[in-house]
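As you look at this complex, bear in mind that one protein chain is not there, while each of the others sits in place.
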Amino acid sequence: MSITSQAEPLAKIRSKQMMELLASGKRIDGRDLLAQREITLERGIIEKAEGSASVTLGNTRVLVGVKIEAGEPYPDTPNQGVLTVNAEFVPLAHEFFEPGPPNENSIELARIVDRGIRESKAVDLEKLVLTPGRLVYVVFVDIYILNHDGNLVDASEYAALAALQQAKLPKVEVGEDGEVKRTGEFEKLPVVDTPISVTVAEIDGKLLVDPNLEEENMAQAKVTMTLTKDNKLCAVQKSGAGTFAFNQILECFKIAREKSSEIRRKFFEE
Amino acid sequence: MSITSQAEPLAKIRSKQMMELLASGKRIDGRDLLAQREITLERGIIEKAEGSASVTLGNTRVLVGVKIEAGEPYPDTPNQGVLTVNAEFVPLAHEFFEPGPPNENSIELARIVDRGIRESKAVDLEKLVLTPGRLVYVVFVDIYILNHDGNLVDASEYAALAALQQAKLPKVEVGEDGEVKRTGEFEKLPVVDTPISVTVAEIDGKLLVDPNLEEENMAQAKVTMTLTKDNKLCAVQKSGAGTFAFNQILECFKIAREKSSEIRRKFFEE
Amino acid sequence: MSITSQAEPLAKIRSKQMMELLASGKRIDGRDLLAQREITLERGIIEKAEGSASVTLGNTRVLVGVKIEAGEPYPDTPNQGVLTVNAEFVPLAHEFFEPGPPNENSIELARIVDRGIRESKAVDLEKLVLTPGRLVYVVFVDIYILNHDGNLVDASEYAALAALQQAKLPKVEVGEDGEVKRTGEFEKLPVVDTPISVTVAEIDGKLLVDPNLEEENMAQAKVTMTLTKDNKLCAVQKSGAGTFAFNQILECFKIAREKSSEIRRKFFEE
Amino acid sequence: MKSSRKLIDENGLRVDGRRWDELRPVKMEVGLLANANGSSYIQQGKNKIMVAVYGPKEAHPKHLGNPDRAIIRCRFHMAPFSTEERKSPAPSRREVELSKIIREALEPAVFSEYYPRSMIDVFIEVLESDGGSRCAGTMAASLALADAGIPLRDLVAACAVGKVEGQIVLDLNDVEDKEGEADMPVAVIPALGRISLLQMDGQFTEEEFAEALELAQKGCRSLYEIQKQALKQRYLPEKEALEAEEKGGK
Amino acid sequence: MKSSRKLIDENGLRVDGRRWDELRPVKMEVGLLANANGSSYIQQGKNKIMVAVYGPKEAHPKHLGNPDRAIIRCRFHMAPFSTEERKSPAPSRREVELSKIIREALEPAVFSEYYPRSMIDVFIEVLESDGGSRCAGTMAASLALADAGIPLRDLVAACAVGKVEGQIVLDLNDVEDKEGEADMPVAVIPALGRISLLQMDGQFTEEEFAEALELAQKGCRSLYEIQKQALKQRYLPEKEALEAEEKGGK
Partner (left out) sequence: MKSSRKLIDENGLRVDGRRWDELRPVKMEVGLLANANGSSYIQQGKNKIMVAVYGPKEAHPKHLGNPDRAIIRCRFHMAPFSTEERKSPAPSRREVELSKIIREALEPAVFSEYYPRSMIDVFIEVLESDGGSRCAGTMAASLALADAGIPLRDLVAACAVGKVEGQIVLDLNDVEDKEGEADMPVAVIPALGRISLLQMDGQFTEEEFAEALELAQKGCRSLYEIQKQALKQRYLPEKEALEAEEKGGK
């Protein structure tokens, strides 16, 4: 059951300060409304993973590992590999994260990241078939949140894309009895698009890019828009118990298009 | 672990009134001791289900859907189809129903309904074999309680039987590699008996047919007896932390035989 | 998550008494520091199990059943049978045992017993292969705690070993289609070593063999050492939120060697 | 999965005969479950969805209560027989996400601040599913809240828009949802003129996105009228009876 | 599943050599577990069942407590090695149902009203199972309650009756349970002359049902004597010792 979330209450004085700054177009950490926090991205950290990357977005820190195994296709897509995205909010990352099975927040995050990758067709799943209808590559994308300071979605999305771009596909031989053996050789995982998400929060009528945790706790609503390299919108998710005006949504699109291009150029173009 | 159930307490005045009425052979909702509430039955409500039916018994309202798929037989009955009955007490139906996995009440209900259908051999499971020992039809009977005002067992049993009677069996082709494909054609599911359950509650020495929720909360014990079309007893379940005298049990049989015949004639004979 | 365990608090007067006795080399139940409680062992109690044994160690009482079925080998040991040890702390055994899935205590116990049997190679798993890589015998060792008065590990280990020694291996025929049928004949399960565990607790600098429950609640740490018939150490587990000095650990080894030989001679040599 | 089936024919008609900006037939009812404080039923295409609202009631367990407002709990759940293949009764990841999304679409419409330390439960049961079940469920849920007498800023209207063979279309059915090129569910609180649910998958250019948003607004306006009608049908007779009584009393 | 095996031979003897109205050998013991407040062990056919009772003790968590009476918690559980094929330790649907049925068979025998806000735990562990394990478990549980010193209206006696090759028979074993035509477990509280557990599957005509009920009563009467004997064996020596002491004291 989904239940009204209890945001960490902000001290009154802090929230007053935030609102005053916002009124003059400034944010509590000194950023402009449309400025993202500094991004660092590191690829290829985990040797035992086929792909991996870590992203920091200010104090938010996310690690993504990609594992690739042979497995069965979904019955309704017998001629495609399988992509599966999972997120764990490990209790390292925040005092309020509890160990345990995925909850609605980690499930939502995984599904937003999944949607961006899937709908942009970033991974060419049709190239991941071993025996049509029987055996395909299964690509596990595991998102690990290490420190939570807001905007987990974008940090996760960037780390997932970087890990996929860096991932190597293990060549295998399939024996007569269906046994699968790795040859020891690798190819590149076929990643053919670069979906980039941009999250915008609304506070008091103002639109803020890349909200930090304090801002998320003040915001009524956020929206994440993911764009392909051709600037097509491929995933949207409004989140939080608030609303957007129609023109704000169109405004968010424009912001997302601009910001995603910047990030793509800086980090994801080869 | 099973635990003494906390019945919703009845207001003192209400329970006193109920006892006084009972003493003069009347019930709180005006019925005679042996009168059932009005039954309405509607078949074929859910297009995506192979069979479906809804039953109202006074304010008690139950929906049953039947899904039929190909699957493996049980190892000890390789030449029979599989019948499986499941009940969900969805929280729509009563303030005290919590979302979650089946509890002892929903499991007991499902098993009583299952027993009636199975022991009467109402569904001819031997006609549901596709490849002996390997592949059979699996018939899922899913009971959904929509509003709970007592005697869920009988309402569920009637709805399950009606849904099975109305269910269509999808014809399939089994390929050489064991793949199963629906041909698009249908037969009737072979339903060859009409088990009808009747539930009787005991309050203060009196036997009441079809107890409503208030009566169930007052009763110490109930007994459900299910009879085949030949008036054979095929399932019994005493339920509740009370007792019956031996002669009361024999009396219950007579009541159940009479009432089940009425209901069978009215709703289940073709 | 593992959490500091809340030992049943001992009455002050009782714990003072225990400490005074210990100071003079005596224990609360009259034993010497290095004396085990009386052991009784009964084999072959459960007819439906392939092997079974019950052990009492003072008031501690454990029943072990061994079931043997055909199944798949582990992928990394295709030419070995499977051994799996499971422990249930059923609520019969102590007021503080709750029904439910295994917890860290029952898992630890099962893993210690498993380690002793596995590392001593007591069961010759290579003799338990039916079709290499495909079908092997799976040996389930289920530990059932019936009354808990301390030192569950040793009682369980002795009962497990006795049940395995007594277990009969059902002969089977494997049909062409992979179907497995019992022939009705039996062999002996190949048990080729006799690992014996000995648990020593430390209280106030003293080492006590076979602690009872009161002693376990006073002890900061215990160590279990399991020895093969050749007096080789094959499993060790320190348990509890305390420590041992290095020389104490070496002392424990000597104690374990002596005690395990006695027990092996008395109960496990044929 | 792409199929060879044509989703829009030479006359511009969709697989179920509708034009691009046409809604499916829809039926809404209010107040059918005896035990719930409020309830509703919606039928839209093959969607058959029943909603019950329990509350406002004291938050339980108490620590869930919020001193400033009612909390809302919401479950979007699909019956095992509601889908082509039997669905396991355990909540899927999709159901977990939709429960959250729908709760967040309803919350801004509820005057939660009127009921501090309380809890409002919204149970959405999909008895049969078709394209657009989250939108239908959201609309029905807002009706059930109204039926429970909970003060609302307004009802919540919702519909999906999408792209089928390059054409922006209103209110996707099952086939269009699966085989089309984009799907965007939108919920609107008409009195506020604001969007409370927005998701999208597939691909939209900027122009398509703007066009689709526009079309969704239009669809929601129509559905909103039907929602109000459902409430009227339930309460108008009562109101008229009351007024008649009052007149009679004079 | 029907087998070709004959379940009653030409001399009217059953597969284990019993006549139609004969019980299996049964052994009951009381007070074997050191930690439990009360305990018992029953062996009946291949059934081997151990029961522990903890309580009455304060209800925990407190909100479970009832101001008017003790609540009873009951678990019927089968060991993984108790069955032909290894049973998963997780409770099956059957075990969940039987836990409830047995609790409801015991409750009317307990003077729960003597212990408001308390809790009594009854743990039934089937170490080896045979036909009639729920009845054996119920009998053993009532002995363990008595052994715990909990005031009872009476013990609970229980046995199954059934139909095998058209013949009503007493106390089904495993084979008769699986291959026979009907199975009806019955529990009786002798002092009240009332039935506290009744289930049935298979098929009975009215006459067969009445005959079976009659036979069950008879079986319960015999078993009740054995139950009382088990208690006596445990407590008579104590009582005699006490009386001898009292005499000596005079």
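Should a chain be cited, it is by its letter among A, B, C, D and E, assigned in written order, with residues numbered from 1 in that chain.
By our rule, a residue touches a chain if its C-beta (ideal position, glycine included) is under 8 Å from a C-beta of that chain, and two chains touch if they have at least 3 such contacts.
Please read these numbers as outputs of a predicted model, since none were measured by experiment.
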Partners of the unshown chain among those that are drawn: A, C
Sole residue of A:T77, A:N147 or A:N231 that reaches the chain not shown, by the stated touch rule: A:N147
Selected from A:L63, A:L83 or A:L189 as touching the chain missing from the view: A:L63
Candidates A:A93, A:V123 or A:I249 - the one touching the absent chain: A:A93
Of C:T40, C:T131 or C:T243, the one touching the omitted chain in the full complex: C:T243
Footprint left on subunit A by the chain that the document does not show: 45-49, 52, 59, 61, 63, 65-67, 69, 86, 88, 90-95, 99, 101, 140, 142, 144, 146-149
Those residues of subunit C which, in the complete complex, touch the missing chain: 1-4, 6, 76-77, 102-104, 107-108, 110-111, 115, 118-120, 220-221, 223, 228, 231-246, 249-250, 253, 257
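Basically, only the chains that are shown with their structure count from here on.
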Chain connectivity with subunit E absent, coordinates unchanged: A, B, D | C
Chain pair with more C-beta contacts, C-E versus B-E: B-E
Chain located farthest away, centre of subunit E as origin (C-alpha): A
Distance between the centres, which are taken as Cα means, of subunit E and subunit D, whole angstrom: 53
Multi-partner residues of subunit C (at least 2 other chains): 99
Set of subunit D residues in contact with two or more other chains: 75
Arrangement of touching chains [line / ring / star / complete / other]: line
Which chain pairs touch, all of them: A-D, B-D, B-E, C-E
